[in-house]
Every structure is written in structure tokens, then in C-alpha cells.
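Below is a slice of the complex: some chains, not all, each in place.
Letters A, B and C mark the chains in the order given here, with residues in each chain numbered from 1 onward.
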Amino acid sequence: MNEKLTHFDSEGQARMVDVSQKGETDREASACGTITVSPAVMQAIREGSAAKGDVLGCARIAGIMALKRTDELIPLCHSLPLSGCSITFSFPEDGVSVKAVCTVRTHGRTGVEMEALTGVSTALLTIYDMCKALDKRMVIGDIHLVRKSGGKSGDFYFDEHERAE
Amino acid sequence: MNEKLTHFDSEGQARMVDVSQKGETDREASACGTITVSPAVMQAIREGSAAKGDVLGCARIAGIMALKRTDELIPLCHSLPLSGCSITFSFPEDGVSVKAVCTVRTHGRTGVEMEALTGVSTALLTIYDMCKALDKRMVIGDIHLVRKSGGKSGDFYFDEHERAE
Amino acid sequence: MNEKLTHFDSEGQARMVDVSQKGETDREASACGTITVSPAVMQAIREGSAAKGDVLGCARIAGIMALKRTDELIPLCHSLPLSGCSITFSFPEDGVSVKAVCTVRTHGRTGVEMEALTGVSTALLTIYDMCKALDKRMVIGDIHLVRKSGGKSGDFYFDEHERAE
């Protein structure tokens, strides 16, 4: 484990880390998150996918557009030309939530974890926005990196038993 | 409770809701969220506030800058001239998390819930980015609206006992 | 008819026109445009609306998001808080084109013609992008203002018999 916050120099001043010595490799990252909603919202989202207003379709586009601008939102993120990305939604068994998974790929000198996390967050915020006339008590949570491959630090898989806590 | 998704017209087509008949009033919204981190990250954040790299200061600026662009991120959000905003951080008793609260004010025709939620989300994502060299298992969660005032729909307070679930 | 290009001063230097003496009124503008496509694309778009990929839904979101940023794209456009907007699509009888109509409303000191035109243009460009794997010979055309109301210069209706030509 790296012992320091690499986004700061030895005097504690923020900087964009120099990656010019890192190799250009294929890199991929996936992140996920959920939004817990009321039954009325859940029904609206499920029906909407069919005919009356496609909440998830809008949220997917919003997430994709936002993750392409991750470097504008997260101060010390590098700008990266992405190779591709996708956002998928599913309905966990609890019956009261929507889960989003965002996967991003690049061929570059640094990873795309932040892009995947930004895609998930913005997609979930968009669901909130589109459903808030029905319910304002929705809760967004469990946003974390799922896995990451490529790059010198090796692959990473989020192990449910090793959550930061 | 409103019975429909106002962001869609009668044929299910997305639109930006017409607010021209709503009055211009003072409106305020607060949202919150947390990031759960490892002890090493927690120590880095706490020390950083003092001398070795101000993670929370960066996250606050990132959140404020992002919330000013909420209308660019959330497809059907209105653009609003904001009167003011702030983001504060605290350390819950669990000892393994940072809590962010974002408050936004406007004098306008529609509320600023999405601005507050976007500010919180981006601040927490920035903490993730700045600390991910130490730990990639951080989890962002419990993002929700705390309260909201102004506008015709009346005031709103998030009641812990009535969470959408 | 105004005799001069108001976006330039008396020495021919570009400027953002001063509207501080104009009254804040409700203003609305509609613009339209079409994209001519091949039968294969037409079929894909019509089917997609149902099940296999919602081209028009994506295009609508793209148009709405772009028109909110008209002031960033058109150099001398004012920034305006919009009250609402919508984009609708229809299929003209020629059977080989999609027509987009964008309507934008504001309560402000200057009109929203450029917002409506930008919404239409971006929606049609997005259709092009999403269908270009099928056909690259699509043509975007007939983009013009349809009507405009509010403001001192009076209402405007585009009369097909008086096209600029």
C-alpha cells in the first residue's frame, strides 16, 4: 500500500501527479452504486422503461456525458481520451432500489477509476432529479470501485469482506 | 404527493419543466453524504487539514465549482443564478467516515436540491480521488436531501424514520 | 427592418449588445429542422423508439443539454436563465426524413431564438452520429426559426412564402 497522498508534493501543495514515465496500457475500471426509492418511484421507473418516460435512458446518457468531463469536475484528475464506456442498470432483489454499474476503458498512462465513479454518481443523481416530484426521500449509496485492470499497480477487485470500515 | 414524473410530457418525452408561472422566491436546500475510509486515509485527511495536504479544502472547492454547473450535468435541470453556497465537513463518531453537508441558496423560480446533491457528490468523489493511492475500497453513501425551503410545494425535512425503502 | 448588424459597434468591433434597458418579459421561440436519411436508417429510428435503441430519446436529451449552453457556443449570445424547453420529433410524409421542433421559454431581457436553433441543430447532429454506421450520406437541412413572441420587436412567424432567398 502506498504510504502517501500522491496528489500533494512534499510541502503539502496540491498538484496533478506526473505520469509521463508511466506506460501507455489498456486500462479498465468499473464502479457501481444504488439509489433507494419509494414504491411509487420504482413503479414509475419500471413503467417508464417501457412507454411513459425513460428515466434510465436519460440517466445513462447523463452519466456517459458527465464521465467524459471527469477532468473538469475532479480538480487533480488527468484528461484522458477514453476508448469506450457503458452504464447498465439493474433492480436488486430488495425491490426498492436501482443499481447502476459503469465501465470505462482507455489506452493511456493513468487509470479511469474516477471516470467510472463519476458516471455512476451522475446517473444516480439524474434518477433523483427525474423522480423527485414523486419522492424527495430517495437515498444514493454504496458507490464504490468494483474492479480495475491495467497499469503498474496491478488489478483490483472490491472484496465485500474488506470494505473500508 | 405528485402522481407523475413531471420531467416527461403526456407522451413520455423528456422536457425541461416550464416554471415561468412559478414565483421568484428565496429558496434553500441542504444535502448530505458520507465517505467511509480506512484508518490510514482518515489519518491522512485529519493531518492534511493541518499541514501536509488539504484534502478537504480541495474537495470543498471542487464541490462548489461542480454545483455551479449542475445544469450542465443533470439533463433537465434549470440554470439558476445562485445567491450563495457552502460545503462543510465533519467526522462522525464511527471514526471511519467523513460527512459532507452542502447548502445552496437562490432567489428564483425553482429549487436547488440538485445543486446541493451535486455539491455533496462531487466533494466526496474528490476525497476519493485524492486518497485513492492509499486505499481504493472507500465507499460513498447516504447521499440525500436534508431539507428544502421556499417554493409552493412547502418545506421539506428528511425524516430518518421515513427513508424511501 | 433594422439597418445594421447590432453585434458590432460603430467601428466594426464585435460586442455583446447591451440589453440593460430592455424590459424583462416572457419570451418564447420555436425553431425546426430536418434530417434526410436512408430507408435503413429510417427503419432503425422507428424501431428504436420501441425497443432496440432509442435514437430520438438520446437526440432529445442532447439537444436540451446543448441549448442550455448556447451562450458558450455562440460568441455574442447572452446567458439566460430558461423557464423551460422541449424538443419533439415527427416523421414528414416524404418518408425519408425526421423533423425536429424545439421550443424554448424564458423571462428575460432578450430572446431565445438562438437557444431554439441550437437545440434543433444538436438534436439532428446526434441523430447523424447515432446512425452514421448505417449511412453517412444523411443531410441536415431546413433549419430556421418558426416563431418568436415577447420583446419589443414584436412577434415573428416564419412565412414559407417569404423565405430569405
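Simple rule for what comes next: a contact is a pair of C-beta atoms (placed from the backbone, for glycine too) under 8 Å apart; a residue touches a chain by one contact, two chains touch by 3 or more.
The shown structure was predicted, so the numbers you read here are calculated from the model rather than taken from an experiment.
Counting all copies of the one sequence in the full complex of this file gives 6, of which 3 are shown in place.
The working rule: only the chains that are shown with their structure count from here on.
If each chain is reduced to the centroid of its CA atoms, chain A and chain B end up 16 Å from each other. Multi-chain contact residues of chain B (touching two or more other chains): 13-14, 75-76.
Looking at the complex, you find that chain B touches chain C at residues 9, 13-20, 71-72, 75-76, 78-81, 108-109.
Remark: chain A residues 1-8, 12-14, 33, 36-38, 40-41, 44, 48, 51-55, 58, 61-62, 65-66, 73-77, 96, 113-114, 117-118, 121-122, 125-126, 128-145, 148, 156, 158-159, 162-165 touch chain B in the complex. On the side of chain C, the complex with chain A involves touching residues 54, 57-58, 61-62, 65.
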